[in-house]
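With one protein chain withheld, the remaining protein chains of the complex are depicted in position.
Up next, chain A:
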C-alpha cells in the first residue's frame, strides 16, 4: 500500500486502467498517508485544512464500479479517473468548507463549484481535501494562514513556500499525487521550488478563474501542482480551456501539453538566460544547481543564449501596487452581510458601517489588512496616477521586455526563487524581506505569460531543494512541458531517481514527537 502513494499520477492512471489496483485502494492509501503524517496546526506537515474522506471514497468506488462493468461505462472514463487530487482552499467546492485560510470564512460552504472543480468531478477524480494557504493567498510561506502554518516535508522547521504551501507540501509528502494551486505572483511556482515539486502557472486566461476567490483579478491564475512534469501536463489539459463564466478566459483549446511533455528532445531550441534574474541576492547553492541545468540543456542540443529584461527590476515594486489595489477592491465583499463572519462592536451604535469595520478587524489577519490599506492608498485620489497608473505603465515595459527576449529565445530560464526554504518565523516580522521571495516569479504574472517550476537539485549549503523556472510566450505553454520534461529526465538520470527519493522519510512517530 505504501508503494501506491509513491507513484506518479500517470503511473497510477495506467495501473487503474489495467485494473492492477482499484481507485478505492489508491484513494485509501492517500487518506492513510494523510492520517499518518499530516498532523495538525502544531505538528506534522499540516498541508490539509479539511479531509474529504467519504466523498473521495464514494467517487473512487464509482470509478471502480464503472471499470468493473466495462463497455462504454469504462471506456468513457477520463484518463485520470480514480487518481486522487487535493484542492487549494482558495477554490470553492460544494460539500466541503472553503476558508481561503481566513477566519472571516471559517465554516463557510460555497453554494457552487469552481469550474476547475466541476472538471475534476466530471473526470471522476476523488478530491482528498482542501489545502492550506496564506490567508487569501497573500504570502510566500503559508505562515499567514489563520489556521497555522504548513511545514516543509524536507524539514518540518522550515516553510513550504506560499501561498500554496499546502498543495506543494501535500504532493511532496506523498499525501496526494496531484493538487490544484493558484498563482498571483508565484504562489504555485515558489512552493514547488522549495519543496522539490513541479508547479505551473498557465497563460493568463488559459484556465478558468471562476470559483477561485479573487485576490488580484488581472494576475491570478489556477494551475497544476505535481511531482512530475508529465503529471502537470495531464492535469493542465483537463482543467484548461474556455469557460463562459470567466470573461477573461481564452478560447484556445487546452491541447498539446501532454504530447509536448513526451517529445523528449530540445535540439535546436533557444533557451534564454534572463540576466536580471540571478546574481546578487541569489543563494550560491541555487545558482550552482541552476548553472548545472544550463549545462545539461546545452549538452542535450539546446542553444543557451543570454537575454536582458532591464525593467524586471521594477516588477516587484509595480506588483506591490497593482496586487494590493486589486485585492483591496476584491476583498470589499467581505462585509459581514452576505457570507462568513459577523462581529458586533463591543459598544456604541450597531450600525452596518461599525459592524463591517468590527467584522473585518476580527476576520482579517495582519498581512491582509496591510495589503488592503496599501491598495486603498494606491487607489486614492491624488495618488492614483503616481502609484497605480505608474505601475500599469511598468507592466507595459515588462511585456515589452518579454517580447524582446522572446525574439531571441523560445523559452526563458531562471532560478524560481532566490533561496531555498527558510526557517518558520524567520521573515514573519519583515514584510519586505518576505516579498523578495517572489522577485523571479512576478514578471510572468505581470505579463500574463506561462511559467513552470521544476526541481533543480539540492543546494550544497543546506541540502534543500532549489527550483528551475521556465517561461514561455503567452499561449505557448506547451514549450514549458517540452523543455521541462527533458530537463527533468536529465536531472533524474544524474540523481538516480526522482528528487524526493533524497527527502528524509516522514514517519508518524517522528511527527508526534516533533514540537
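For this structure, a couple of remarks:
Please note the rule applied: contacts are C-beta pairs under 8 Å (C-beta built on N, C-alpha and C of every residue); 3 or more make two chains touch, one makes a residue touch a chain; residues count from 1.
The criterion applied here is as follows: contacts and distances are computed from a predicted model.
Going by its UniProt record, the hidden chain of the complex is named "Aspartyl/glutamyl-tRNA(Asn/Gln) amidotransferase subunit C" among "Aspartyl/glutamyl-tRNA(Asn/Gln) amidotransferase subunit C", "Metallophosphatase", "Carbohydrate ABC transporter membrane protein 2 (CUT1 family)" or "Phosphonate C-P lyase system protein PhnH".
The chain not shown here is touched by just one of A:55, A:275, A:303 or A:399, and that residue is A:399.
When you scan A:71, A:111, A:268 or A:496 for touch with the missing chain, the hit is A:111.
Only one of the listed residues, A:250, A:417 or A:458, touches the absent chain: A:250. Within the full complex, the residue among A:194, A:212, A:273 or A:318 touching the omitted chain is A:318.
Touching the missing chain, out of A:275, A:308 or A:390, is residue A:390. In the full complex, chain A makes contact with the omitted chain through residues 108-112, 203-205, 218-219, 244-245, 247-248, 250, 311, 313-314, 317-318, 320-321, 328, 332, 335-342, 345, 349-358, 360-361, 364, 369-370, 372-374, 376-377, 380, 383, 386-387, 389-397, 399, 431-432, 435, 445-449, 474.
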